[in-house]
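Of the protein chains in this complex, one is absent; all others appear in place.
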């Protein structure tokens, strides 16, 4: 377990077959290796059943992919913030485009994360939603236009003005709030461009998880952060 | 890991604070102890991040509390059947009253469970829904009137005619399909009554998880199965 | 308002721009005209705000597109069965592929529809789901493989064996329960084929609503029912 250092690269494992269990651990080990070699902070968001496996066997920051806005008690099948914390996660994604939450629940998730000591990273889809999310006081925002997710068309190149607009709106609420961007990020150049726009890092998934050589891709990306 | 033997007692850990992580493992160890002492099959359904911890450190059947009806791929925050299987679960609850699913998704979850080799245990709330669920071909059904869940008023005593009605409807579809009941089960007597009605066991939660002495309660229940 | 007579053609207006308000009424008038000319029963399912407009100004059967499984009371934004009944609907679609419901809610919707005197027409997506739905005791089932909806590839020709399988499963529960089919139906020939398979009619949408000449298409379909 370790804290976040910027710029940061966060790899979302989604529910790709390439990230299940032992394979997920291998991916996390690769991220750890690149992080140690370059000094760049690389976090991972494994599948929920794999959080403990990866947190116990690596030293990189582990995020849950989702928490539910519930207190302990009833809630069969829900992901309790306390449970991902005890399993070793230091933070959690909230409101990913594949797990959109109700506004009231994002508010509650951010509060629950704070309560149990998890870093809250809220995903957003438009500049306006990014602005609104900043008002909820999360620890990190990741702006990802959903139409680019998984396409290989990098948000940092395809929609630089939208990234800039989102950043400016966030600054009006809290100039110190770190904003990442994501969607279509597959190369070090995409990462570099994202940082040039003023983001503090990237959130990505298929670009690494489904890469032929995840080590090479991550190394390229990490080198672009230096 | 082991197969199911009837009568069976399945303990749903929900997201009770008493079942998080190490505490959940202790609960599972108690279930394992009672099972070994009495020879009665006792399964547990831990919180999703704890499936592997408990499956690797006990020899009792472990169920997921929920799976999502998705194939591997995109689906951040979802619970992939393959992932709970690899983490060591032998089955999964589906459609618990606290995680109700759409009919089309229950159908798909049952099929996905079969595909990856997980026992599907679908929860139902009325005799009609139990009848419908039988038609979907799951491995086990647990009938639980939601108004009694967590009350301590046992379904087997408060609604014996509803249990009987559900069993008769299931028999019209598949006489061999095991039906459990649940809701309000807190004593061995409740379990005994459930078996007398023709069920093959019980699904319960707070009666054990929140008990002062879970060992004592489970032992009483297991003895009622002999 | 009038009862259902088989074979029946039911036109779902969805939320097509071609079916909003006055345009929806025009479409319903066309359906009424064809129904009167041919004697074939044609029902319509207008947008929720248009139910009364169409029920008051035509004599064909009007269905709601959806009801919520709630009693009167709190439930802002929900569609109360009593309200669509008073607005003039004689029935309601339930669980359309674009408005999938939880199993427990379909059960409750069927019961609420019966309670207030609405015909319940439950949509299904697989033979297994059709079988399960029959167990819930609705008045009509419409089997529609979602992958064909809106494609113009008629279910009655592309998946005749699936339709037949669904019909056989329904018969095991209730031989008298009328089953329609839908998805990709755009011509009289598609309708004819559907009836030959043993269905009692069709549920369709774009084939009529988005047709250049809805009168001509509906007339062709109605003539195929004679």
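Points to keep in mind about this one:
For clarity, chains are labelled A, B and C in written order, and residue numbers in each chain start from 1.
Everything below uses one rule, namely that a residue touches a chain if its C-beta (ideal position, glycine included) is under 8 Å from a C-beta of that chain, and two chains touch if they have at least 3 such contacts.
Everything numeric here is computed off the predicted structure, so don't read it as measured data.
For the chain that does not appear, the touching partners among the shown chains are A, C. Which of A:132, A:165 or A:211 touches the hidden chain is settled by the complete complex: it is A:132.
Along chain A, the points of touch with the absent chain fall at residues 95, 97, 100-107, 124-126, 128-129, 131-137, 169, 173.
Counting the whole complex, the residues of chain C in touch with the unshown chain are 12, 14-17, 20-22, 45, 47-53, 64-66, 68, 70, 72-80, 82-84, 86-87, 93, 96-99, 149-150, 205.
What we mean here is this: only the chains that are shown with their structure count from here on.
The pairing of chain B with chain C is characterised as same-residue: of all residue numbers used at this interface, over half are used by both copies. Among the remaining chains, the Cα-based centre furthest from that of chain C is the centre of A. Averaging Cα coordinates per chain places chain A and chain C 44 Å apart. Taking the mean of the C-alpha atoms as each chain's centre, chain B and chain C sit 37 Å apart.
For chain A, the set of residues that touch two or more other chains is empty.
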